[in-house]
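Encoded as C-alpha cells, here's the structure I'll be asking about.
The full complex has more chains than appear here; those shown keep their coordinates.
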Amino acid sequence: MTANPPIEGDVCRTEMECHQEARSHLPAIAERIIDHCESSSCYTHIDSEPIPSEGFVADIIDMFRELLFPGYFSREKLDPVNLRYSLGQTISKLYDLLADLIAHNIRHDCLRYNQSCSHCETRGHSLALEMMDAIPEIRQILASDVQAAFDGDPAAKSHDEIIFSYPGIYATSVYRVAHKLFELGVPLLPRIMAEHAHSITGIDIHPGAVIGKRFVIDHGTGVVIGETTRIGDNVRIYQGVTLGALSLPKDAGEKLRGKKRHPTIEDDVIIYSGATILGGDTVIGSRSVVGGNVWLTESIPPDTTVMMETPRLVIREAKHAAGS
Amino acid sequence: MTANPPIEGDVCRTEMECHQEARSHLPAIAERIIDHCESSSCYTHIDSEPIPSEGFVADIIDMFRELLFPGYFSREKLDPVNLRYSLGQTISKLYDLLADLIAHNIRHDCLRYNQSCSHCETRGHSLALEMMDAIPEIRQILASDVQAAFDGDPAAKSHDEIIFSYPGIYATSVYRVAHKLFELGVPLLPRIMAEHAHSITGIDIHPGAVIGKRFVIDHGTGVVIGETTRIGDNVRIYQGVTLGALSLPKDAGEKLRGKKRHPTIEDDVIIYSGATILGGDTVIGSRSVVGGNVWLTESIPPDTTVMMETPRLVIREAKHAAGS
C-alpha cells in the first residue's frame, strides 16, 4: 500500500501555519462529536456512578494474589517477623479499596436500573468483610490446584515455577475470588475481574461457574468455561477446551438468562485440547477421559474414554524430489 | 534441572571484586554487539523516522474508547455540564497526538522506501481531521454491535457489562477505528493498533477487512479475520473462528499481495466456535449457519446450515472399578 498523494490545495507554508490551519477546523468537529452524544445511536454513561478503571481492578487482583500466595509476589523478602506487617498492610489496603469498589458497583446498578439505592456504602463494607473472610478457604483450595498441576506436569520443575509463571494458576486464582464476589451478589466487578484474567491468560472462566478442588488448566489459551458450568474435584483440562451452550436462536438473550445452559463435569475427568462439550443437560461421568478435538453434546457415563475415530487422512505423494 | 556448578577458576573474593572483574569483560562484548549492526544479518532502523512506542498506541486507543463510549472509561463522573469540557479536552489531546503519529508514520515510509517526502505534516493534520470527523459514524455502528451482543447472549446482565468488559467489543472498537485509518491510507499505525487489540483480546482482525453493522464476536480468543475478508450485517462469530486464505506456496508473499484471498460472509450468518472458512472465492450465503469446527473451502448458498457429521466416537470400556 503506498501512501496517498498529499491532499491538493491544502498545503501550507510552514509547519506551524499548517498546524494552526488544520486545528481551526477542530472546534466544529468537536461540536458534532459532543452533540452526537444525545443521539439514540450513542451509548453514554452520564449521570451514572463511574466504574473504576481497569487499573484498580489490576491492583485488586495483585493484592489478592499477594495474600493468597504470601511472599511470592511481594517486592520485599518476607520472613516470619515482617510477614505480619506486610500482610497486615496489604489486608488493610485491599479491604478499603474493595469496599469502595463494591459500593460503587452496587450504586451503579441502583442508579442505572432505577432500583432504590440505600445503604450501598454499608453493603460495600459488609460484603468486602465477607470476601476477606473467605481468603483462608480460597488459599486452601488453590493449594490443592497447585499440587494437582505439579502432579500431572512433567515440565514443571517446582511448585514455585507453577505459582510464579503458570497462566492456569493465575486464571484459577482470579476465578476463585471473582466467583466468591459473584456468589455475594456483587454486580459487574466479578465479570470485569474475569475478563482481566482472560486478557492476561487467554482463559475465559465466567465467575458464575462452580469448580471443585484440584482443578488444573494446562497452557490454557482459548479455554472457555460458561456461566452455568459445574465442575467436580480433580478435573484437568487443556488449551482450547470449550464448556459451552448449545446453539441459540438469535433472540436467546432474554429467554435463556438464568437457565442452566452449560455442561456438568464430574470428578476425576480429563479433557484434552480442543474438545468442545455443550449443553446444560450434558454430564461427563466421573473418571472419564474426553480426547482431543472431541465434540460432545450428549452425556457420557462414568469411567468412559471418548476419542475421535482416527480420521482418514489423505496422504499425497511427494511433490518434490528429495533435496529440491 | 539442577543449577550448573560454579565456573571454575572464575571465583572472586568479594561480591564487589566479582562484579568489577566480570564487568571488565563487557566493553569487548558491547563492541561486538554494536559492530554487528552493520552486518547484513541484522535488521536496523537507523536514520529512519522513529515509530511511536506501544505506549502511545495504547493511549490513542484509550482516548478513542472514551469518545466512542462517552463516560464509560472516564476517570471522573460525567454529567451534562462537565461532559462538554471533558470530551472537548479528550478530542483536542487525541487530535494532536494522532496528527503527530500519522505524520511520523507517513514520513517513516517516505524515508524508508525512497519516496519523495513532502507535506507529511500537512497530511498528518488533514488525515487526523478526517479520522476525528468519522467518530459519530463509528459510534453509531458500535452501538449496533453492543445491541446485537446483548440480544444474543444470555450471560450478559446489561449493556454496561458488555461495554465495560467484553473483549469482542474492545476488538471491534479498535478494528473500526483502525479500518478507517487504513482506508485513509495511513501506513503502519492501523496494523500496530490491531495487534495491540490482538494482544489484549486474542482476537486478530486485519484493519483491511470490511465488516458490517451489528457484528458480534463472543469470547473471541483465537479468532482470525484476514485482510481481504468481507462481512455483511448482523453476523455473529465465536471463539477460534478463522476467516483465512487457502494454503499458499512459500513465496506467496510477493505474488498474492493485494489480491482477494479471504472469504465473503453475507448478512445474518452465525459461525460457531472453531470453524475455519478459507479462500477469496468462498461465499457464505445470507442467513446461513456454520457449525462448530466445520472446515469450509467452498461457497454455500443462502439459508443453509452446515454441520460436521456427528463423528464416530471410540468409546472404551471402564478401566477402573467405580470408587477406585
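Note that the chains are named A and B in the order they appear, and that numbering of residues resets to 1 at the start of each chain.
We adopt the following convention: contacts are C-beta pairs under 8 Å (C-beta built on N, C-alpha and C of every residue); 3 or more make two chains touch, one makes a residue touch a chain.
If you're wondering where the values come from, they're calculated on a predicted model, not measured in any experiment.
The complex is built from one repeated protein sequence; 2 chains are visible, and the structure file as a whole lists 3 copies.
We take it that only the chains that are shown with their structure count from here on.
Distance between chain A and chain B, defined via averaged C-alpha coordinates, is recorded as 19 Å. For chain B in complex with chain A, the touching residues are 1, 67, 69-80, 83-84, 87-88, 91-92, 95, 99, 106, 109-110, 115, 118-119, 121-123, 125-126, 128-129, 132-133, 135-136, 139-140, 142-144, 146, 150-161, 163-167, 184-185, 187, 200-202, 219, 221-222, 236, 239-240, 270, 272-274, 289, 291-293, 308, 311-320, 322, 324. Interface of chain A with chain B (complex): residues 1-4, 6-7, 10-12, 15, 18-19, 21-23, 25-26, 29-30, 32-34, 36-37, 39, 41-51, 53, 108-109, 112-113, 157, 187-188, 191-192, 194-195, 198-199, 202, 204, 206, 208, 221-222, 224, 226-227, 240, 242, 244-245, 247-248, 250-259, 261, 274, 276, 278, 286-287, 293-295, 300, 302-309.
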